[in-house]
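Remarks on the structure that follows.
Removed: one protein chain of the complex. Kept in place: all other protein chains.
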Amino acid sequence: MVDLSVKIGDFEMANPVMPASGTFSPEMAQVIDINRLGATMTKTVSRELRDGNPPPRVAEVECGMINCIGLPGKGIDYFLTELMPEYLQFSPPLIVSVTSTTEADFAAMARDVTVPGVKALEINISCPTRDPNGGNFALHAEHTAETVRGVRAATDLPIFVKLSPNAGDVVGIARAAEEAGADALTVANTILSMRIDTHSFKPSLGFKTGGMSGPAVKPIIMRMVYQISKAVSIPIIGCGGIVKAEDVVEYMLAGASAVQIGYASFRNPTAMISIIGDLEEWCDRRGIARVSDLTGAVQDDMETDTYIAAAAGI
Amino acid sequence: MVDLSVKIGDFEMANPVMPASGTFSPEMAQVIDINRLGATMTKTVSRELRDGNPPPRVAEVECGMINCIGLPGKGIDYFLTELMPEYLQFSPPLIVSVTSTTEADFAAMARDVTVPGVKALEINISCPTRDPNGGNFALHAEHTAETVRGVRAATDLPIFVKLSPNAGDVVGIARAAEEAGADALTVANTILSMRIDTHSFKPSLGFKTGGMSGPAVKPIIMRMVYQISKAVSIPIIGCGGIVKAEDVVEYMLAGASAVQIGYASFRNPTAMISIIGDLEEWCDRRGIARVSDLTGAVQDDMETDTYIAAAAGI
Amino acid sequence: MTGMANTVFSSRAHIVGGDNTADHAPKAPVEEALTTVLANDWINDEYKHLVVTASPKSLAARPGQFFHWLCPSPDEGDLWLRRPQSIYRVDRERERLEFLYKCVGRGTNGAATLKPDDKFNMVGPLGVGFSLQPDWKDVIVLGRGVGLATLAPISQMIAENNVSATVILSARSPELAMSGDLFEKAGADVVTVTDTDGTSAVENVESIIEDRVAHGRADAFFTCGSNRLFMLMKRLGTKHGIPGQVAMEQIMACGLGPCYVCVRTFVIGGEKTLKRVCIDGPVFDMQEAMGW
Partner (left out) sequence: MTGMANTVFSSRAHIVGGDNTADHAPKAPVEEALTTVLANDWINDEYKHLVVTASPKSLAARPGQFFHWLCPSPDEGDLWLRRPQSIYRVDRERERLEFLYKCVGRGTNGAATLKPDDKFNMVGPLGVGFSLQPDWKDVIVLGRGVGLATLAPISQMIAENNVSATVILSARSPELAMSGDLFEKAGADVVTVTDTDGTSAVENVESIIEDRVAHGRADAFFTCGSNRLFMLMKRLGTKHGIPGQVAMEQIMACGLGPCYVCVRTFVIGGEKTLKRVCIDGPVFDMQEAMGW
């Protein structure tokens, strides 16, 4: 039987599967046994009450969806007093996702949520549904570094920095986050996208643009995980388009230590639980002793000579 | 009956559908009537012979494919003497796609292909399969501008600049291309992606990474067309993931004057011809007199108040 | 399958119809279940009536609750989000669920392709349904269009609780005035008003309601499916101090609460607030809900 446990630095998980922020809440207990997840993850918490964006907030596209939720929430005080206890009913370690609009407040937010029960922070500097220009601090290495530095100084909890796939130089930004003290990188948030309804001629989303998630984005984020894992030495959490156990394996081969799942839970609320079971079976079939052995295990010493490669068997 | 003709600046097409570079050759005459296309487009031409990348050169993914062809070709001399005559057998106006590794040679290439029979140039500054860092000059506004300026000085032909979706600030780069003298923008090339075979643990592509195309990328490129069309006043050619007439309509609503089709021709070699027919039918059904009226016709004066939008009917 | 190298989907697929439905949380009230289609017939030009097998969990569905359907594709593409459909009838004896749905787009047209014996993946029962207060002895149910499907299980609720009802079914034409049979069986006083004969005009509906109110036969209001009729009921509710419930719609993703896709605006104590249709509703207090 495979050992499914993984570590993201000092953060330990019974298996590599956790929900992606904004796609999970304790309300999922209506349909799944939350205690079977590797970790739990809050919706991103902001300082103040935010209404979020005008509906429609979702559009179906080929191979996924676009959302423009816009980080609604009742603010950090409500979170700490009302929502935290809900999350803490469950045994997996809790990660709190926070965001802010200034670097100083990001640090303050991190300090405010550094309370018993919270096992790690995810710093959401990459939400494209708040800023249609595609994702906040994570678009620039300097802003990323400054934000992470502030957060690092404010808390001793493990800091996972959630990067933006809308950045041009995602590797440089990953390096900046590492240097500034990130313990791990979540790769990545959603990709800024759009759909126009050819019947009504209107954007399908109330906010016009939104973030795409689901299988469509997987090859793009896979490439980012691979590139970043070659450039940094901190762990990576792969996130984007996972719908089956092989997708988890693929992200781990590319360099991820754990994964997050969002869209799949909308299509199949039981997806995370099934994927954990399938992953176990997959590893057992392949004779893999520890799932963590998959991390970075891609065999990428490819033939570089075109003539030689083009003379090889298929 | 709808008037399907469109103009990209002074470049006139009988209908808005043309093939995307690298997915078309006169060999398509084996299966379709090329004269029914809005334009023809060459594979990107380089100065010298290029072998291209090691196979495997294609990987199937959800909603599309990743390629790492690597711009093979026999060089510009062979193109001009041997291939051009093949293209010129057909009546639609011919666009020649060129690339180079230096700004100076880009201009020289443009001069060299400014010959009778060629009706426009597409400047491919964005191929992610040559440079795994994701796409050459089009990743930076300055490089884009310098390249386009050089080309502008070298030819009087209409210049279409093919942008990279891997750039962080694609709108800024679009503006730079416009200012430097581009006549139109092709939005966009493929998105740098990766697949790892969970059976062999190897990258599925010989070049490890490659460019994704097909329906998966459409919402991302749609957003770019929309954003860019708000920022520039030159025409846009939409390219990415078109598989049906409604996709053409969607790109035109977002701001495109014409479109390019790649992947769909692999899945259905007759796709472009069918789409032209379906587009005509679609317009007739909607009572649209000129297909060009669709360009930028998105109705995006959305309600911005969340409470009002959330009280509206669906 | 042999030698599945290079596969995109190679394990048990967690996708349309895939049997991803082992009981993942025995104590949870909601399940993702693979039902078997028993019937899926047109009842008029626009609506189909779907009957599927039901597990004990789904048979606990209350009136006004809904199921989230993973519809098969109606075309060459695929569907990537579920579609909410409220329960039309819970047949506890024969262990069946029934739905009445209008074919309007890809999801519902995909559902329309289902044939007996097909498997159909649905999540439910979801949301907060209609409820009766002990002192409600005679109520008014007013619906139109798709709303008639959502209101239908109120017939079961009133029958079980020995409540009388006036049920006003509004429709473009008589054949679209669905659910009347269920309410008649439940002993309700069914009034059908149609556009065809002009009886569906708001003034006429208003006078029917006012008549029941005048006779003390309106302890509560229930409505769904028409903004015009909702606004009427809300106004009459305010005027006469009659409580009411309305079933609302919104485009959904998760259907379970986490995603905040399905918000609508409510006014509570003069303050605007957003609530999620999937978990805070779909049935809401009529006075807090806003017209749409």
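For reference, chains read A, B and C in written order, and residue numbers begin at 1 within each chain.
What we mean here is this: contacts are C-beta pairs under 8 Å (C-beta built on N, C-alpha and C of every residue); 3 or more make two chains touch, one makes a residue touch a chain.
What you are looking at is a predicted structure, and each value in this text was computed from that prediction instead of being measured.
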Residue touching the undisplayed chain, where the options are B:Pro56, B:Pro92, B:Pro128 or B:Gly255: B:Pro56
Contacting the left-out chain in the complete assembly, out of B:Glu27, B:Asp156 or B:Asp301: B:Glu27
Where the unshown chain meets chain A, residue by residue: 59-62, 197-200, 204, 306-308, 310-314
Residue numbers in chain B that touch the chain omitted from display: 22-25, 27-33, 36, 43, 51-52, 55-58, 60-65, 67, 69, 72, 214, 243-246, 264-271, 273-275, 278, 281-282
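Just so it is clear, only the chains that are shown with their structure count from here on.
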Per-chain CA centroid nearest to the all-protein CA mean: A
CA centroid of chain A to CA centroid of chain C, Å: 34
Contacts with 2+ other chains: residues of chain C: 7, 10, 250-251, 263-264, 274
Contacts with 2+ other chains: residues of chain A: 51-52, 55-56, 61-63, 246
